[in-house]
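Removed from the display is one protein chain of the complex; every other protein chain stays in position.
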Amino acid sequence: MSVLIGRETRLVVSGITGREGEFHSRAMQAYGTNIVAGMTPGKGGLRALDGTVPVFDTVAEAVRETGANTSCIFVPAAGAPDAVLEAVGAGIKTIFCITEGIPVLDMIPVVEEVRLAGARLIGPNCPGATSPGRAKVGIIPGSIHREGRVGVVSRSGTLTYEAVQAMTDAGLGQSTCVGIGGDPIIGTQFLDVLKLFKDDPETEALVLIGEIGGAAEEEAAAWAAEHLAAIPKVAFIAGRTAPEGKRMGHAGAIISGGAGTAASKVAALEAAGFRVAESPTELPALLRAAGFRG
Amino acid sequence: MSVLIGRETRLVVSGITGREGEFHSRAMQAYGTNIVAGMTPGKGGLRALDGTVPVFDTVAEAVRETGANTSCIFVPAAGAPDAVLEAVGAGIKTIFCITEGIPVLDMIPVVEEVRLAGARLIGPNCPGATSPGRAKVGIIPGSIHREGRVGVVSRSGTLTYEAVQAMTDAGLGQSTCVGIGGDPIIGTQFLDVLKLFKDDPETEALVLIGEIGGAAEEEAAAWAAEHLAAIPKVAFIAGRTAPEGKRMGHAGAIISGGAGTAASKVAALEAAGFRVAESPTELPALLRAAGFRG
Amino acid sequence: MKIQEADAKALLLAQGLPVPPWEVARTPTQARAAAVKFLGDPANATGKVVIKAQVLVGGRGKAGGVKLAGSADEAEDVAAQILALEIKGLPVRRVLVGPAADIVKEYYLSVLLDRSTRRLMFIGSAEGGVEIEQVARDNPAAIVYEHVDPLLGLPDYAARELAFKIGFGPHWKAGAAIAKGLLKTMLAYDADLVEINPLAVIREHGAQGTPVERLVCLDAKVTLDDSALARHPGHEALRDLDAEDPADVEARRYDLTFIKLEGDIGCMVNGAGLAMTTMDLVKRAGGEPANFLDIGGGAKADRVAAAMRLILDDPNVKAILVNIFGGITRGDEVARGLIEARGQQEREVPMVVRIVGTNAEEAAELLRAAHFETAATLDEAAAKAVASARATAA
Partner (left out) sequence: MKIQEADAKALLLAQGLPVPPWEVARTPTQARAAAVKFLGDPANATGKVVIKAQVLVGGRGKAGGVKLAGSADEAEDVAAQILALEIKGLPVRRVLVGPAADIVKEYYLSVLLDRSTRRLMFIGSAEGGVEIEQVARDNPAAIVYEHVDPLLGLPDYAARELAFKIGFGPHWKAGAAIAKGLLKTMLAYDADLVEINPLAVIREHGAQGTPVERLVCLDAKVTLDDSALARHPGHEALRDLDAEDPADVEARRYDLTFIKLEGDIGCMVNGAGLAMTTMDLVKRAGGEPANFLDIGGGAKADRVAAAMRLILDDPNVKAILVNIFGGITRGDEVARGLIEARGQQEREVPMVVRIVGTNAEEAAELLRAAHFETAATLDEAAAKAVASARATAA
């Protein structure tokens, strides 16, 4: 088993005929992801990816015709929030939005609609997820993965790859790797993914890759302390040496209530039983030290 | 027992210091309704109804301080949709909006918010409800009622009174009388009230008072045919002789196409087992003829 | 409140929708001038103008209210003919003049209130230009429905879905944009209904004389929410007084709902449902109501007096039935209004009064002191009024 995606994933790609959409759809298909449909308004009836994938004018039609159950969005920022709403409206429950640069306020009603529909949005501005050996959705390079039992969750893009590569190089395979995205408003937070991993019988260890800013790592740590006591878990926080507050406003600092610094995050994670690495390359060793034998 | 309101009703009146609000609050209180709070922004700290009822600036505060569980709104049309949202936001689950003349488009998001919150709105532009001997909320004259076991639901105001008076005069008391309001967009439709009556052990017969326009009577009849076969039930439809295509007062009374005519409604109700009266005064006799002995 | 086609088109245009140009003419001369302008427009692919009666009833075409003209002279003649018409009892005081469209295909698109879901809803069809009710009967599969989200409105994707489902072909982008525009119009002006029939693909001459196709709102029907008129002060100017009885205007002034009918028994009732019931019972008692008149909730003496004047302005009225069930309305206020009105009324008409509910006892006392004929039940009141009317007529 895996979380979010797997062999049962039937993917519809919104923006499949665009440059990025096509490039990464090919990579997903090559990895073995079952792309059942593409969507580009006005291109319904065409076939994408060398004729292997039917293109529809609307996601609703794609769902009706192909039974798509997962959406991956490569639509440009101006249209991406609408693309998420379209996937929700078509009844899709797992939606990855890769698009970056979406104005923050645009996402607020969208994440609410996702919540009201009982769906799950990963991203925006996220690299997607990979369930090694089963499927990958998004833009994470497939080559860095190895099948296994470590669940990885990260809010960075390339830093995730770095961490996953380190795991793979050390022989530690992954059950699912999830990049939740780094935007201020994202559909799925650390905590949500930890909950999924908790219920996944194939995930036996956890890697959390965070960074300074916000309070998501602290919130996840608080939950993990209570619900994930038994599982070996490690973390890495980027930005320990970053100079303070180039972008964080005053009022931003109080919501997080002193949270947001690397020190705060490391302390919270350590208190919750995470071993916190100083470099991504140390993660495998720390995981073994935490008792993981996978 | 009764539906919507009863001895457990703890009422907060929005607009209690207004002319209509105060007049009808006095009548409700005189009837025995437990008015625990009033709300008028900027008048928090005062006491209304000869000092018997504390006034708050917000409904949230009224709920917190008095445990109000039901709201009755007498706020003018421009502020009434907001008053409904305020009651919803304060956690109130049963909301009566008496106000008439609210622009239709204003109510669309409001009824959706009510639905999302799992609350119930009766009205707007409705006379409210009375549970004889227990409580009355709204503007229905208390004097016309008698305690008993007939459930009455109506979309008209004064026509409801007429029907209730006829029942009372004939010795047939009511469990609850509900005026759902005649606006195009209302929170609670016939069907919803029939469902409540079905689950109310004290309601042993039903009176439905409809009028031409819309399809709500037909929808209710279809449901009643399936779920209320055993219960004695009668109906009256106003507007049998109304000329087609003219607006009779509230927009509730436009005859549109084939559906919505008195003939269509009478046929649907009769098919569902309702006995349909030609005058409100005939309702008691028809109810007895239908087997009701209450 | 219904408004005329030209006014509806002006609202659509203000919201950015594609509407072909038009002029409104009140005289044949004005129509001629407009025709000259459009006949001279190189984009006019048909070389003709269309002249349409501006009246608030359906079936203008069948009544001879819509005609084409190929020259300025013909336009003036046709306009004169149409301006002389009376359609379903309404005089034609204005005509719309515009380029006659070279229609490639006609669609139907409207947005309206769907009471049962309590949402706005689009209705669309590739079978436009005919009555949508007809399409609904003959070919229901040709009609497409799309609800508007009560909180989000019509997101772009939903507008596209609607456009693809209707089948605008290469005009899907324009179709989606028009759907969004209709909703925007509805929300901007508190409309109950915005209907475009036909929404048409028309052929025009482009800059180099090459034919170009575009999707435009060829006709437009908008009705405005009466409850929202207060926040749109400009709407009052759109009211077509020709479509109203003078009594309607007077009624509106006093917040009364008045509809004139053919009978001889004037009715004054509080509440629309009870007013219709009163009419039903008058008819059942063998009489004919002269009007529907709802004095609304909380009516005071002056409003009651105004209502009485409206009833008596109808020379057919032979008897009056007043039926008041007090809730918000207080019976004694109504009784006072009746007494005052009777004191001022110019002709003597028998009146039967029934007042129950709030302050009914005070009302009864006032009426008794003033020697009004009263009734206890509605059935009794109806019977007495019918009898009085017959006695007066005899």
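For clarity, chains are labelled A, B and C in written order, and residue numbers in each chain start from 1.
Following the convention adopted for this analysis, a residue touches a chain if its C-beta (ideal position, glycine included) is under 8 Å from a C-beta of that chain, and two chains touch if they have at least 3 such contacts.
Just so you know, these numbers come straight off a predicted model, no measurement behind them.
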Q) Which of the displayed chains are touched by the chain that has been omitted? A) A, B, C
Q: Using the touch definition up top, pick the residue from A:A216, A:V234 or A:L286 that touches the left-out chain.
A: A:A216
Q: With the full complex in mind, choose from A:G32, A:G67, A:G101 or A:G291 the residue touching the hidden chain.
A: A:G101
Q | Touch criterion as defined above, residue of A:E8, A:E112 or A:E270 at the omitted chain | A | A:E112
(Q) Touching the absent chain: which residues on chain C qualify? (A) 151-152
Q.
Across the whole complex, list the residues on chain B that are touched by the chain not included here.
A. 41-42, 44, 57-61, 79, 82-83, 85-86, 89, 109, 113
Q: By the contact definition given up top, give the residues of chain A that touch the hidden chain.
A: 20, 24, 77-78, 100-109, 111-113, 127, 139-141, 143-144, 154-162, 165, 182, 184-186, 189, 209, 211-212, 214-216, 219, 236, 238-243, 246, 249-255, 257, 278-281
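Heads up, the rule we're going with is that only the chains that are shown with their structure count from here on.
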Q) How is the touch graph of the chains shaped: line, ring, star, complete or other? A) line
Q: Can you pull out the chain pair that has more C-beta pairs in contact than any other?
A: B-C
Q | Chain whose Cα centroid lies at the greatest distance from that of chain C | A | A
Q. Between chain A and chain B, what is the separation of their C-alpha centroids in Å?
A. 49
Q: Can you check how far apart chain B and chain C are, centre to centre, with Cα atoms defining each centre and the answer in Å?
A: 29
Q.
Which positions in chain C are in touch with at least two other chains?
A. 151
Q) Which residues of chain B are in contact with two or more other chains? A) none
